[in-house]
Structure formats: C-alpha cells, structure tokens
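Have a look at this one.
Excluded from the complex is one protein chain; the other protein chains are retained at their positions.
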Amino acid sequence: MGRSSVYCDLAVEANSLAIERRGTSIPGVEEDVEYIDDIFVSRIKVTTEEAAHEIGKEMGQYISVHSHDLRGNNREEQNKLSGIIGEELKQLLGWPDEPDDDEPTTFVVGLGNWRATPDALGPRVVGHLLMTRHLYREAPPELRRGVRPVCGLAPGVLGLTGIETGEIVKGIIDKIKPDQLVVIDALSAHSMDRLGATVQVSDTGIAPGSGVGGRSLSINSGTMGIPVLAIGIPTVVHGWILADETLEGFRRESRRLKGIGPLPDQVKDRIIEDVLSPFGENSILTPKGIDELIEEVSRTLGGAINIALHPDITADNLSLYLK
Amino acid sequence: MGRSSVYCDLAVEANSLAIERRGTSIPGVEEDVEYIDDIFVSRIKVTTEEAAHEIGKEMGQYISVHSHDLRGNNREEQNKLSGIIGEELKQLLGWPDEPDDDEPTTFVVGLGNWRATPDALGPRVVGHLLMTRHLYREAPPELRRGVRPVCGLAPGVLGLTGIETGEIVKGIIDKIKPDQLVVIDALSAHSMDRLGATVQVSDTGIAPGSGVGGRSLSINSGTMGIPVLAIGIPTVVHGWILADETLEGFRRESRRLKGIGPLPDQVKDRIIEDVLSPFGENSILTPKGIDELIEEVSRTLGGAINIALHPDITADNLSLYLK
Amino acid sequence: MGRSSVYCDLAVEANSLAIERRGTSIPGVEEDVEYIDDIFVSRIKVTTEEAAHEIGKEMGQYISVHSHDLRGNNREEQNKLSGIIGEELKQLLGWPDEPDDDEPTTFVVGLGNWRATPDALGPRVVGHLLMTRHLYREAPPELRRGVRPVCGLAPGVLGLTGIETGEIVKGIIDKIKPDQLVVIDALSAHSMDRLGATVQVSDTGIAPGSGVGGRSLSINSGTMGIPVLAIGIPTVVHGWILADETLEGFRRESRRLKGIGPLPDQVKDRIIEDVLSPFGENSILTPKGIDELIEEVSRTLGGAINIALHPDITADNLSLYLK
Partner (left out) sequence: MGRSSVYCDLAVEANSLAIERRGTSIPGVEEDVEYIDDIFVSRIKVTTEEAAHEIGKEMGQYISVHSHDLRGNNREEQNKLSGIIGEELKQLLGWPDEPDDDEPTTFVVGLGNWRATPDALGPRVVGHLLMTRHLYREAPPELRRGVRPVCGLAPGVLGLTGIETGEIVKGIIDKIKPDQLVVIDALSAHSMDRLGATVQVSDTGIAPGSGVGGRSLSINSGTMGIPVLAIGIPTVVHGWILADETLEGFRRESRRLKGIGPLPDQVKDRIIEDVLSPFGENSILTPKGIDELIEEVSRTLGGAINIALHPDITADNLSLYLK
C-alpha cells in the first residue's frame, strides 16, 4: 500500500490535498468557509463525478466544524458547539422547526467497538441520546410536541457479531421503517491537530474503508433506501500518514539544506512498510489522553444530535437532557 | 395483580404448581426425570392446548438441568455441566454429529440489560461464544470441519434502544437468513434455590411477560419464521413470590397452631401490594453475590452452547476456546 | 437470625422502629423535621449511649433528605436536590463559605462493588467528583479560589482485593494525611419506598454490618484518626424485611378478620428462613430498573458533594461541572 490507499475520511482534508496536488482549486468542488466566533465551519459540495474521483469523496455535501473546544472540558463552550453543530445538522435534515402530527422517525446507529477506546465514539454517542420512539406512539399529541421519535443502537463490530454491520442496519430498517438514518463513527485524520477537534457531517453516508476500523460496509441512501446522514469525529491518525509526513518534512528541510529531489514513491513505501511492520496499515496513532477525549467529544456530539432531532432541546437547556 | 399473574418461566415449576393445585398429574404433560451423577435433568413435553393452558406454558419441549455446581466456582464441575447441557441442546437441535458441507447457520441473541447485573445473563453469554459466520464462507472446506457458522448480538432493552427487541431480531433474520435462532435470557424463579442452579432449554421460544425484564415480545418459530431455541437461567425471584410464600408458610404453621383456614386471595393481594409498594410487581429478589453468580453461570452456559454448535468443542477441550 | 439482626442503615427508620416498640419517643434522641417545598428533611441527634443502644445507631448526627425526585429523571429537580443536600453537607463539615489560603484536603472513598449494580453507588458517585488535589498545589493562589483540594478512589470489595477496605483507606490516610474523609455507600432500607429516595448523611462513619454488602469494617473518626462523614442512599431492602413486613401485614389483617394474636418470633423466623433459603440473609430486593435508579441518584449525590466541597459550584451551575 501507499499513502494514497490510506482512506481520507475528512472532505476538508481531501480537498486540500487535491488542491495541493493540482495547484488550483478543483472544478466541481465548492467550498464555503465561515468563522462563528473562533469556530471554523467549512461547507463543501462535490457536484460532479470527476470531482468526486479527484478528491476521493462521494458526490454530496460535507460540513465540518472545527474547534479545539470540542475536546476541551469547558462545558459552556461545548454546549455552544453542540448548538452550532445541531444547527448544521438541522440544515442537512431539512426539517421544519415546528414538529407536526406525523413526525418522521430517526434511527441512529453508533458504529465501532466499545472495547477499543479510540473506536468507541459511536457507541458512546448513542448512549447520550434521548430515545423516544417507544414512548412516542402512546403519548397524547400535546405531550409529543417538543420531541420527535428517535431510536438507535450500537451493534458492535464484525469480529464480535459475525455479521456485517450493514446487514444488521438494513435488516432493522426494513423492519421498523424509519424515515432517516443517522450513522456515527470514529474517523481517522491526516493531521494530529484535528483529533477530537473537527466534526464532519455529510449526506453521503459511510464508504467502504472509512472510519477507525476501516469499515467494510457501504451505508448510504442507495444501500439503505432512506436518507442517510453520517457524522464523525477523527480520533486517530494512521501510522502511515505520520511516517509519510515525516518524510515530507525531511524532504522540505533537505531541499533547503542539500538540494536533493523528491523521494521515489516505491522507496518511501518500502521505508514506511519496514518501520510499521508487523501491523502495517493497522497501526494507529492517538493522544495518550484518548479516554478523556472520547468522553468529552461524545457528550458534545450527543448534545448536538439531541438538539437537531428534538425541537424542545437547545444549547441553553441541553444539560437538563444529557446523561 | 396477584401471584397468578407473576409469570412462571420454568416449566418444571409451573408443572409442580399445577399438580399441587389439581392434586394429580396434568393430562397432556409428560415429564421424564433422570439423575446424571447428582445432576437432576427433567424433560417435559406439553402436548395439548388444554395442558398448555393449565400449566401456563406453551406446547412444546422443556428440558431443565439442575445442579448447584452451576453457580459454584469449580471449573471442572462446570465444564462437565457444559457438556451435559450441550448434549441436551444438541438433542433439541436435532443435528448430525458430523458437519456436512452446507452447514446450517445459527443466530444467537442475548436478551437483557448489560447495565443491570441480574438481567445481564444474555449479553454475557453472547460474549463467551465463538463467532464464526464471517470467517466461515472464506475458509476452505478442510478448515470448516469442526466449526459451524455462528453469529449473534446483544441488542439491549427497549428503554436503551426505543425499538422492541423482537423487531430488531426479526429484521436481522429476514436480512441474513439464518437457519435457526437461539435466544438467551435471564429468568425468574419461584424459589431462591433455583437461582443460578437451573438451566432451562426449550423449543417454544420467548413468551410475553417472561424473563427478568418481563419482555413484551414474543420470539418463537411462528413470529420469527425459523426454529427458535430459548435458553435461560433464573437469576431473580419476584418480590411477590417471596411475600406469597411467606404467607403460605404462615398459613401452614398457623393451621397447625390455631386451626385457621386459608387466606382469601383479595386479602393476600392487598397485604402484598402494600408491602411491595411503590415498585410493586417490579420488585425483584437476588442474592448479594449476584455479580459472581452471573459471571460463573454465563461461562458455563456459553461453554454449553459452544459445545452444542461446534463439533470440535467438547467438555474436555472447552477451556481452550472460552474467553 | 431474625429481623432484629438485619442492620438498619437509616437512623430515621431506626428511630421510628424504636418509638413503635417503646410507644413513646426515645430519651437521648432529638429529631427535627422540616419540609423544604415537598422535600422532607430529618435531623436526628443521638446524644447518649443508652439511646444509641436502644435505636441501634452510634451517637452522633444523622441528616436525611427524602424526595422521590432523587430517583426521577427531572434534571432541574435533581439539581435543586443537589443544592439542598450540599447545604446539609456543608453544615456537618462546618466549613467557612470562603476558602482561605490553607485549604483542608478531602479524601472521598466510594465503597461497594462496581460489578453488582445495586452495590455500585459509591464507585459511581466517585466518578462524578471533581478531583483537584494534584492540580491544587501547582496552581497559583488566584486560580485556587473557588475549588478546594479533593482526591478519592473506589477500592473495590474484599472478594476482589483480598484486603479489608478499612485497611486500604487507613493506609492511604496515614500516607497522604487528608483533613477529612467522606465515605459513600449503598445502603439497605426497611421500606421499598425509600429506595433511591432518601439520602442519609452522618458524622458517625460506617459501622460493621452496614451497607448493601454488609461491610465488615468500621470506618469512623476513631479508627481513621480524622473526621469522617458517611453518605448513603438505600438501593435494596433485605429479603428478611419483606417477609417480615408481609407477616406483620397479615397479622394486622387477621386480627381484624379472626382475632388471632401475634406470631411467636421463633415461628416467624422459621417460616422466613425456609422461604429465603438457600441464600438467607444474603437475599436482597431491588426494583427492576435498578440501573437507571443508580445512574440518576449517583449523579445527584455527586453534584451535592461537589457543591459542598467547592465554593464555586452551586445548584445553578452544577451542570457545567458534572461529567
């Protein structure tokens, strides 16, 4: 393998890499950026198949919200972030602000392995959600106002179940017929700076090879038959990226120092494979405090999803609903 | 409610209660008993609808294996028990001893709430199983010999997911099309002596109201469309039973002492409701060491299921496979 | 054993039982009661050895706060309760409202077994506390204002460690020399109504036989050498109590119905022992939703302790600090 085969989960990174390679912006990729206070929001649309191929991301919308407060422990800043991310989710969901009598049902799936801390984001976020579907139908209309029907689970990974997660999810969708699916997964980034600091929301679903676990599944509106919103936060950097970045750093330094040229790819790959053996492409890099990082970002992301799905929950009253 | 509305999970207890009420054995109920060393095995067949109604258990077969070693911590005795229970499971499954090239796939579901120790049996047992379905198809035939394709999960309870467990299970069955379903659940008993000491296996599935949680679901071959084997171990006694047993004990004593007659049911119910308020029928009685009891019986039951499903695993080599 | 040998953790219950036995209030026991909205607060002082012997509780102060909101899931009501319990804790601690430069250090110990849901209160509460001791010494004085040095752990139970918890706690106290000890434990009640609904705070420490686990240890200012505050919430009722209450209920009914007299103690004991066998005094009764009950009350009690120990934390801003 080589760097190009390390899946790039974040569209904002994939776009930057493509721009760097090409030297100009990519036709068919639109990126709007905005600062809300010191929170950086990027909204990318990939509008053509050519653009999708060039940046290595499916056609569709990708919104990323970047702030180091996400992994901090300032609850006020986190609640504010939950509100901002929640608003972006609402935009993608395209819902009316006021619920009506026939509310759409949302099914939320937390991907990943709760026994491996860096991969536990999905299960942890699901644990922070207000599940209401089973209460909703029995409640009189006046009590339903303010919440929408939500259900969800964290099915675990292939090695624990023997079943592809995509099969589990599709089976449940066919049975309970929700109106939309929200999938949460721990992602990998190409930069340490993004760990626990960037949330990506997209309407393209989950692609094979994505996520910390390198999911083998494809979960999108095509395979699932209903709209799919994918939400993720990077919690690891692949070892390959670190080694590659190191060599690139060296090359830049060396050029200044010695005037040597770029390193042939097959030489780079051989060096890196040697260093990463025996786990190779399965080596992941995390910060030491990964448990606290996961705890903090799960809470903030859980809050954002609660805000997006239930009209009664806002950034101001969020702490009355979070577990 | 009254005692009659406390669901009786164990057929062996339900049959005894009915015999006590009627004064004779129940037509349409056949019970064979056997001692294997000091392990007590009861095999009950409920063969008519009238009998099913009278003892309050569905038509079908119920096998129970009773031994205090089940909850002990003697690994050799437990492995032996795993072997005996595994053989009973094999009988009910009706499988050939030697696997053939087109092996049936088993789907195992652990019911219950892993966050409430007395209800965590199902999830814990699933954690002890060898999941092979995802490896099976890729393996060459010579490597498949000795194991059969098994998959499974513990979906959690309604309050955590917002989805009836029966819907989750049926959805996955329709999608992955296993040949049979095995459902594991923590049960309630009518006697403290049975806690962690009796395993019940039946081909009737799970009835509404059964289990520690009083499942609201019906999981059987009719609702699931494939054969269903239900396996359970009692981990609690309902508070109602304890109070009722106390009053019965008193009545027997009093009769001897004072000659007073039986207590009218409505008086008994009022007394017990008062004592159990405010949790009422939701009061459960467990031993203090419930965590160790669950740990030990989960291991033994997981061993039994591994032995039943995989020809290569036996009571003798079980410890090479258990986690 | 008999009912009198079932330890009574709550002074408010012990006092009621003693009053019932004697027919009048107990000399040497002072009880003040107060309603704060619909929250019931009882403050008991046991002032003589005779009184201590009669009600079966050590000399000292016992404050209990009773409200069903404690086990509910209304976060606003729970935060209010955290504030009220926190104020009672402050009174017993006798601390100034404003911290000074040489703040006393508090050591908090969560007793109990985190693997048995009804006994997990102590470990769960410790998980909600703001630990600051290690940061405190390095912080400049202006940053120290608003928090006090707090440290703590949940050492687990004798069966898991092979060491009496009292030995672990005393060893750490002798080494780190905190100014006071706070001990948290799951308690047993004599009435289902109190489960998850009453908090008891006392300056008498932990007596042998107390708690869900029937601790074998004595943790008080005498054995530990520093002031000890014990805090607990009942999460179980002993099976013995349930059976006894049932018989008492029957006796009251029967008297009305038949005019029969009280049951001799040895008869009662024989009946109950028979019903509870084989786990006998180790049978405990909990509500089915014990996991949610523990989760909710742990959060509220953790909040109360944070409020009591850190001047900056109040009922209003509590949700910015809780995990």
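Letters A, B and C mark the chains as written, and numbering starts fresh at 1 in each.
Please note the rule applied: contacts are C-beta pairs under 8 Å (C-beta built on N, C-alpha and C of every residue); 3 or more make two chains touch, one makes a residue touch a chain.
Values in this document were obtained by computation on a predicted structure and should not be read as measured data.
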item: Residue among A:135, A:226, A:290 or A:320 that touches the chain left out of view; value: A:290
item: Which of C:167, C:265 or C:316 contacts the chain that the document leaves out; value: C:167
item: Touch criterion as defined above, residue of A:192, A:226 or A:320 at the omitted chain; value: A:192
item: Of B:25, B:277 or B:319, the residue in touch with the unshown chain; value: B:319
item: Missing-chain contacts mapped onto subunit B; value: 75-76, 295, 319-323
item: Hidden partner interface residues of subunit C, rising order; value: 131-135, 149-153, 155-156, 158-164, 167-168, 170-176
item: Positions on subunit A contacted by the hidden chain, ascending; value: 113, 115-119, 159, 192-193, 195, 212-214, 239, 242-243, 245-247, 249-250, 253-254, 257-258, 260, 263, 267, 270-272, 274-279, 282-292
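Definition applied: only the chains that are shown with their structure count from here on.
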item: Chain pair with the most C-beta contacts; value: B-C
item: Centre-of-Cα separation between subunit B and subunit A, whole angstrom; value: 40
item: Intercentroid distance (Cα basis), subunit C paired with subunit A, Å; value: 43
item: Of all residues in subunit B, the ones touching two or more other chains; value: 159
